[in-house]
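Excluded from the complex is one protein chain; the other protein chains are retained at their positions.
For clarity, chains are labelled A and B in written order, and residue numbers in each chain start from 1.
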Amino acid sequence: MERTVLDLREVSISFGGLKALHDVNLDVRQGDILGLIGPNGAGKTTLFNVINGFLQAEKGEIILDGEKIRGLKPFDICRRGIGRTFQLVKTFNNMTALENVVVGALLHTDNVGDARRRAEETLKLVGLIDKKDITAENLTLMERKRIELARALSTKPKLLLLDELLTGLNPSEMDDALQLIRDIRDRGATICMVEHVMRAVMSVCNRIVVLNFGKKIAEGSPKKVANDKKVIEAYLGEEVIAGSKEY
Amino acid sequence: MMFKLIQSIIRENIFQVVTVIILLILPLIVNQTYIHHVLTICWIYAIAAIGWNVCYGYAGLLSFGHTAFFGIGAYLTVMLIRAIGLTPWVGIFLASILTAAFGMGIAWVTARTRGVYFTLCTQAIPPVFFVIFTWRVGWWGEFAGGSYGLTVPYRGHDPIFMQFNYPLPYYYIAFGFLILSIWIVIRLIKSKFGYYLRAIGEEQDAASSLGINILRTRILGMGISTLITGISGAVYVNFLHIIDPYEAFGFTLNLQFILAGMLGGVGTIIGPVFGALLLVPFSEFVKLFLEQRFGYGLIGAHFVLYGIVLMFVTALMPRGLYPKVKETLIKKGLIRRR
Partner (left out) sequence: MDPLLMFQSIVTGFLLGGILTVMTLGLDVIAGVLGLVNVAQGEFLMFAMYAAFFLDRLFNVPIFAMFGIVPLLYLFLSIPLYLGVYRIMVGKPASSQLIYTSSLSLALQNAALVLFLSDPRQLYNPYRAEAFDIGPIQLNKALLIAFILAAVTSIIVFYFLYRTERGSVIRAAINNRQLISLLGIDPHRVYLQAFCLGIVLSAVGGVLLSIYYPVSPTVGATYNLFMWVSLVLGGIGTIRGCLAGGLITGVLLNFSAVILPVNFRNLIVLIIFMITIAVRPEGLFRK
């Protein structure tokens, strides 16, 4: 029986009169790489912000590994086991790659030396160990995304939220990133990723949830979702879905 | 074992050690009281700027109110002397800790605000304390000196109460506290709290997603920052033996700390010292020059110059002068990249 890591029930939030999320029900199971897709403005990043604590859901429950986390502050939510990367990369630009990851690693230790060791291991995992002493602002976008990933990983999260990790990467960087995501999953992590790049989502996710106008409109395996009429309609005019027909 | 440790520390930081030794023997070589006086003021401003820098350069909180903590540190030290005859050797520490308590209390309220609003709030802090310390009501009016400020009771040459007849000992005292402040900042940066502080200064959202309690970190950061600035005020009043509320809680002193910090180097440890070393002698020079040439008719003219200089610095070198100097020093192999 798979353990449910994250359970969202009837999660809703509105801005002004606009309902950004409408009774969203979703669950993420242990070992999933769950893809969260939908047209622009569907509410994907909003959902992440709600899970993360940056926004407060007006209705519904958010349960992480059995614990209710709705209403908690972001730092509390992180301590309970959610790690996150951002659409616009938010590395600590005046700190080195290693220092960035150390900040994450310090969640579980008060000893800076231990944190550094852990950070180095995580940097090795993401393939950035030789750049560990370079200041983040001097690194490429792909490298900074790796830093963000390593940083979030070093907090030993139960659930890793990746917000458009692949945006802005060229095809070979994207393949590297996808392999990295698989490696992380193989090491025991559970991942939920918001993505626009369809071929990536189709190739690496084992389950997909589709949002549109703040509501869940489809859910299931990549193949099932790609052939779902509602999903195709939602993306009508967007060419991305065409590429996914290969799957 | 201990000896070897010290040896290796010295060997790794040979440039810094040599600089400190030079600065220690400098006043003995250049034995002019005016130079001693100016350099002592340099060190005091440097301490204040270091304190301000912890808040801005590390925590990313731009404070326009740090002069208030300078003033509080100064006032408290004098009050301790007057009220319970506490020698400044102890009083300076006590006053600084109390200043930090004030700082944290104020931070508890203001640190909830974002960016620009924080700065605007801090701008109102010095005037509030001005009112408090110049309030002429009852015993407090007497005790706090009203709008005339406070003076340290004169004791002649009395080392126990940190009073000397010539500036030289003050030079070493101020320098000593400067080393202390620098040491505090070094320990801070290498600590877990230091990492957290810099993280919130860089990217708040990312920091809170990594488990950092933003408010708490800010409050503690302000505590350390105001502690150090409080030290500078306390040392100042025990050097000049007078504190004037208009100066202490006015904006011009504020600007000088900011100028020293910005000029020297934001987010670096030694940067503010550098800035103070540039600023203080320069301001003395400008003041003298204007007085000689134009008499007292041009009061305030040097601030026009400061304002303009700071504008240039902010526009062209927002991270200050020292980072460039540091790069050059590193390239020449004089100091190691940390």
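The criterion applied here is as follows: a contact is a pair of C-beta atoms (placed from the backbone, for glycine too) under 8 Å apart; a residue touches a chain by one contact, two chains touch by 3 or more.
Since this is a predicted model, take the numbers as computed values, not measurements.
A.B. asks: For the chain omitted from this view, which of the shown chains does it touch?
C.D. replies: Its contacts among the visible chains are B.
A.B. asks: Touch as defined at the start, partner being the missing chain; which of B:L23, B:V38 or B:L62 qualifies?
C.D. replies: B:L62
A.B. asks: With respect to the chain omitted from the figure, which of B:L24, B:V38, B:A101 or B:L120 is a touching residue?
C.D. replies: Touches the omitted chain: B:L120.
A.B. asks: May I ask which residue of B:L76, B:A248, B:M262 or B:L278 touches the chain that does not appear here?
C.D. replies: In the complete complex, the chain left out is touched by residue B:M262.
A.B. asks: Since one chain isn't shown, list which residues of subunit B touch it in the complete complex.
C.D. replies: Interface residues of subunit B facing the absent chain: 56, 60, 62, 64, 109-110, 112-117, 119-121, 123-125, 127-128, 131, 135, 251-252, 255, 258, 262, 298-301, 303-308, 310-311, 314-315, 318.
Basically, only the chains that are shown with their structure count from here on.
A.B. asks: Sort out for me which residues of subunit A touch subunit B in the complex.
C.D. replies: 52-54, 73-75, 78-79, 83-84, 86, 90-95, 99, 102-104, 106-107, 110-112, 115, 133, 148, 151-152, 155
A.B. asks: Once bound in the complex, which stretches of subunit B touch subunit A?
C.D. replies: 190-192, 195-196, 198-199, 202-203, 205-214, 267, 337
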